[in-house]
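Not every chain is included here, but those present sit where they belong.
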């Protein structure tokens, strides 16, 4: 997983039917040589803008959803505790 | 997923049989340290040149198609709303 | 796999139900042009901070767990012997 900061919401009206109702967040990777990488992750946890999150990428990201046939390769899987410094 | 801009169409006459009829688009990654990365994504959404799109990579990209046995690792899954600024 | 050094623990109280009870470690990639890359890996081996570990990424990381439906893309799979110099 990667640690990232939630930057903004992303809105897409025209999208795959299987993505309807999902929330997408723009995230920025935190720490190390990947700092500043921008990705878009689906969020089912309820992360807020500015929060630090754990993001899972690749096929494992699909495990956050009830259905396996979903074109998602990045999902927020947790919110990093505020008092966790790194 | 990544945010990208559609740059051009890609034409390939000699290709795998399972890819016949698919539309391929040259895309450029937007934002962050990956900005300027060039990829080719299959498009079933009907994205136009110049539009900003959501692109899903890896095995999850195959979920955009009716058949699972397709050698595709990148697919446009949504079009980012024009009034979505980031 | 990659070689990495365990830097710290990561705490996430609000997370996917399937991740409850798992330990997450902040790791830093060792060696080569990826040195300094920061990732977060699940740990079932019992790696300590400062130890050098073998980390498996992608779908294969899920093979470290009893259940396949887990949103994990990075796991510590071994601890590199102290007298192994590289």
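Read from first to last, the chains carry the letters A, B and C; within each, the first residue is number 1.
What we mean here is this: a contact is a pair of C-beta atoms (placed from the backbone, for glycine too) under 8 Å apart; a residue touches a chain by one contact, two chains touch by 3 or more.
Since the model is a prediction, treat every value here as computed from it, not as a measurement.
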item: Oligomeric copy total, full assembly; chains in place: 3; value: 5
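Just so we're on the same page, only the chains that are shown with their structure count from here on.
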item: Category of the chain touch graph - line, ring, star, complete, other; value: line
item: Equivalent-chain rotation between subunit B and subunit A, CA atoms, steps of 5 degrees; value: 70
item: Whole-Å separation of chain centres (CA-atom averages), subunit B against subunit C; value: 31
item: Of all residues in subunit A, the ones touching two or more other chains; value: 34-35, 58-59, 61
item: In the complex with subunit A, residue positions of subunit B that touch it; value: 1-3, 30-35, 45-46, 54, 56-61, 63-64, 75, 77-81, 83-84, 86
item: Contacting residues of subunit C [partner subunit A, same complex]; value: 7-16, 18-19, 24, 26, 28-29, 34-42, 58-59, 61-62, 69-74
